[in-house]
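Quick one: this structure, given as structure tokens, is what I'll be asking you about.
Each chain you see keeps its place in the complex, though not every chain is here.
We just call them A, B and C in the order they show up, numbering each chain from 1.
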């Protein structure tokens, strides 16, 4: 038996210019490359599901579905959910959840409307007030989550009820009519302005949604703030220990989410023409659905906002496709349920095959 | 060790391959464990040691290759399958439920029930018995600085956690015990207790696989040393015929072993 | 498809979970088949969901329908989309609920919900006689968002009962002490029961209960039965569905204002067919902004000065 005293460490004492260790690179080929791409780009999977569903309905419905008009209609129909889902993505990336998104959006639109009509504030200023309102509610959410350490689910559930009830009380349940807005405060409808490109009809709101997604995707990937959002969602304690200002990151995320929801409220006026305090009640569940179909983990820290965008579009494609195919409402509802599960199952399967 | 060449290995791996995306963690790796021995596995960080023992204990399903136990090919689908076959493992990540107590963690998956009606029909756990057992096992390891056996594992210090994991494996392993760096976070005294425990276990006739970066410990305990490098078994050496320097030189690539494989 | 010769039309209801709309859809589908109209049906996800209705209108335009029948969830918010449809050459007919303004649609076939409320209010007052002066009224409304249908029935009832209204566009601002409580029910049995219990806890001597619809009335009855007061409280409601009318027969509900969704639906389908063939549009009822499909007060205890129909008649006309 060699003695305990064998000075084995000398073997590694001098630093040798060692060849970088390399394992035999497993031959990849075409499928291998596909798998690798899927692995490093999480939003590719919902994109594939989206394209598949477009093809499916294209085959089923032909040119009724594959027209510029129909395809851009989908964009218009998902714009509000798309915008709100972008906000929801940010919050969910931090391992939170925001149940107040719908209420913030609606109340912001009511603020824009009532400030213009009830108090006669210049509409452009009223819009800014609406945006500020959304940001403030979001910041309050963030403050409660970050500083008071309350669970996001509870904070935003409570805030949802508070803002929604306040919305009904403040607006006295009155709808401001489209015609009046068009006459007196057209800027409120600015997000609804349409323009045509080769038969395809776009609205400012749709363009806004697309730009928003791109800007957020950039910010999440290429700025320090974005990396911190992921780190906070991944493991807040580790993030704190490694030097992230967790509290400020959280507050900024919730405040930004509030601001984006207020933009959604503005877009809502553009879409329906009027200011209606009863809008947006499904935005919570729809935005969360888009986020999760898009592959962002509800446990935070994983996924991409592009995925959310595709997730919203997938639901939009199925909804319009099924309606055009003549499914009645309950069957549409049922089939969308099946498809939500199926979309995620396909997602899991692709990930597994490409693991 | 010539007497051992006659004996049939208890647990083997042949040609094991495991890839993670671009990384090949196991690259056609072989492995043998003989009855009653302490086999040490050494190698650089990232060499694939943990992956190897995960493949043997059902925690990872290898892409290629086969594992045999007692001469029969086995296909463990989960660590539970391996445990049922008598293979008990302390993973490097420890595998504990942070919010549960030390006792709960020690008995996870093989809880004791109260005798009689309460156990049989109400399926009630026998907490006092479980607590006593847990306390005794930790005492053996000199881990009595743990003040409360019902403390949540997340409130333990790093070393205390490792102690709990080792105590669990030693208490329940019946055929093979695998320890992935069991003393990494342990103090001098606690490490010593674990080494004693390993010898205790071997004296009960149960073979042990020990992964460790601590050469003096490896050379003190091991009957044979499996040197792992770049996802493969580079060689198996007899600690009586090699120095620690040799071992380190092999595993770091500073020296190439003379014969590919020493007679196992 | 095979119906390419047919006129195609859409029916968009507030929901398709409320039996009222289910029957309306069944009636419309039967009528459409009978006269050769290709009918597609859509619905919102809950009462008040006007965004899904907007999407449905867009789908109908895209689908090349000739006309749309819609029960609007938000009577003014929907007008933008309706205008879009009309601009695209579709005939839009509001069913059940007039739009705001009513002429935003080409025509309207609807119940007068204010009248429906008024009838049960008048009936309840007459039924109580002198005791009406110190009645204790519980108001079981629909939901906190105060949709117009709920406001109209609530205010109609109070008006009919002889209570001075505040702002007729919302409930809850009346001063009359006879109103001992208002609560919301979501228009369901469960909500009806809980709301009734809440009001009873505040004042167990309630003796008149207004309910937004018959499921809420059934729930309120269960709550009253639980404390043994089911026989000395007057429950009134709106709808005239078959279970509701049966409840009138059984003495659970005192009176209910019956609506006629099947009539609305078949009139609507016929109107679209006519318009597709020769471009004629239906005309509104004299003196009203819409075509009133009528409302009938169903009760076995008729009172003077309030016209009503018997339970048997109500059962013949009931839906669902």
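A few points about this structure:
One rule holds for everything that comes next: contacts are C-beta pairs under 8 Å (C-beta built on N, C-alpha and C of every residue); 3 or more make two chains touch, one makes a residue touch a chain.
The model shown is predicted, which means the values in this text are computed figures rather than measured ones.
Summed over the whole structure, each shown chain label occurs as follows: A x2, B x2, C x1.
Basically, only the chains that are shown with their structure count from here on.
Distance between chain centres (mean CA atoms), chain A to chain B: 45 Å. With each centre defined as the average position of its C-alpha atoms, the distance from chain B to chain C rounds to 72 Å.
Here the CA centre of chain A is 37 Å from the CA centre of chain C. Among the residues of chain A, none is found touching two or more other chains.
Taken together, the chain A residues at the contact with chain B in this complex read 1-2, 4, 6-12, 16, 18, 21, 23-26, 36, 39, 355. Chain C makes touch with chain A in their complex at residues 16, 40-43, 45-46, 48-52, 54-56, 58-59, 62-63, 73-81, 100, 144-147, 151, 167, 169-170. Chain B meets chain A in the complex at residues 19, 21-24, 27, 215-216, 219-220, 230-231, 239-240, 242-245, 247-249, 252-254.
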